[in-house]
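The structure follows.
As you look at this complex, bear in mind that one protein chain is not there, while each of the others sits in place.
So, chain A:
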Amino acid sequence: MADDESQYTIKEGDYVVLKRGDIFKAVQIQPRKKVIFEKQWFFLDNAVGHLYSSTFEIVSGGTLQPQKLRGTESSTDAKEAGTDNRNIVDDGKSQKLTRDDIETLKEKGLKGQEIIQQLIKNSSTFRGKTEYAQDKYIKKKKKKYENTVTILKPSCRILAMMYHGREPGKICHLRYDTLAQMLTLANIHAGSKVLVFETCAGLVLGAVMERMGGYGSVIQMYPGGGPVRAGVESFGFPANFHDMLHEFPICHVNSLLAGTLDTTAKDPTAVTDEKQSSMVAEEQQSQSGLEHQGSPEEWLRETNNSDDIGQDQEQKQKEKRKEAKAEEKKVKLEKKRKKLAAAADLLKGRDADGLVIASRFHPCPVLMGLLKFLSPSRPFVVYSQYKEPLIECYTKLKEHGGAVSLRLTDTWLRHYQVLPNRTHPLLLMSGGGGYLLSGTTVTMDGAKPAGSQRAEEPAAKRPKLTHTEG
């Protein structure tokens, strides 16, 4: 890897991740752009030129100031501590500073650290708390009053944790460790050809792209009107990464498999025009049918146009604009067609090296439809928030053949607090991170698996049970 320093400095236009404690937020560095993070607004302009992983203090006017002393640990001079909590009474009177007092301190421009000092000074019970409880108290107050923000370089780890913490609904509740399993189980690596079908805001797609490092090709199989990949932006990939990214609408999968997909049209003859417009119409339909995917802007504009009435001069201008727009559209369509043709070429050989599915769609038809594009002896992995659809996939694959080493799994994840004499699992843990079905493709042969072959699922003891236990 080129070790030039520039990749470690924050530049204008960079996609970065803001961090405070366990809270993350992905943003782009834009001049004079107000950013709201954790109920505070500020500008990122001053971060430009600083190193990634720097911590800044938010000062008045929403400007960032590099934090001078890294990790200044609480310099509590009070080294006094109690032995247990028998004398701590929760009467709500231990803190002498009122809410208003604290607000005034804040307005005076006191730093978080100073406010905490004041809080400790004015707490009648702090000295009576055990050393551990004092630590905990300071930690809690720090979280509340410190107005610092750390700017990180985005990575799959950070973005996966961010999405899971902030907007799990957007990524089908895919937990970061489950995403980690998917990337490994699908053997995602540089130089391979991978199919991705996801409705996880582009997180899964971005994760796959990161693991491929710009080598090989990723084909995003997308439903509806257009590929959704806002999350990919947040990774801040170098430009060459986007050269490996292709897209193919799943509404053309059947025609591609049947060999009837026409992507060869060179000049816009009437036939292709018709075809394309019907294609567009079809997409728009599915777009309006589904949730808001991509930007149905153009479509909206068109409907707005039809609503307009009269006004001659404007009408003419409008027509001109319309023409220009039509021309623009044609160019766009041509570009789109070329892209479609390129993706179709990649798929035609049915020799992809990996398949990753993570969507809110029923995984069964998606899996059965896309598995056809894989070479034999290649891994695939399907994520679902629910277990039952994956049971169906498993059953279908068993009937259909063409896959071995099928496994339905989920992962259990527990975090720990590790402190001298206070090590224990965290009180809260995630209840579930979704389910995975993984397997490996093999060549299909006409014959059904012979009875002699061991079945992966022991034959149901149905007859026996019903007779003996009935």
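One rule holds for everything that comes next: contacts are C-beta pairs under 8 Å (C-beta built on N, C-alpha and C of every residue); 3 or more make two chains touch, one makes a residue touch a chain; residues count from 1.
Keep in mind that, in the parts below, contacts and distances are computed from a predicted model.
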Complex member absent from the view - protein name from UniProt, among "Cyclin-Q", "Vacuolar fusion protein MON1", "tRNA (adenine(58)-N(1))-methyltransferase catalytic subunit TRMT61A" or "Myb-like domain-containing protein": "tRNA (adenine(58)-N(1))-methyltransferase catalytic subunit TRMT61A"
Candidates A:Ala180, A:Leu257, A:Leu333 or A:Met368 - the one touching the absent chain: A:Ala180
Full-complex contact with the absent chain, from A:Phe126, A:Phe197, A:Tyr222 or A:Tyr435: A:Tyr435
Touch with the omitted chain, as defined above, among A:Ser123, A:Ser192 or A:Ser234: A:Ser192
Where the unshown chain meets chain A, residue by residue: 1, 3, 8, 51, 53, 70-71, 155-157, 160, 176-177, 179-181, 183-185, 187, 189-192, 210-215, 351, 353, 375-379, 387, 391-392, 394-395, 404-405, 407-416, 418, 420, 423, 435, 440-443, 445, 450, 452-454, 456-458, 460-462, 465-466, 469-470
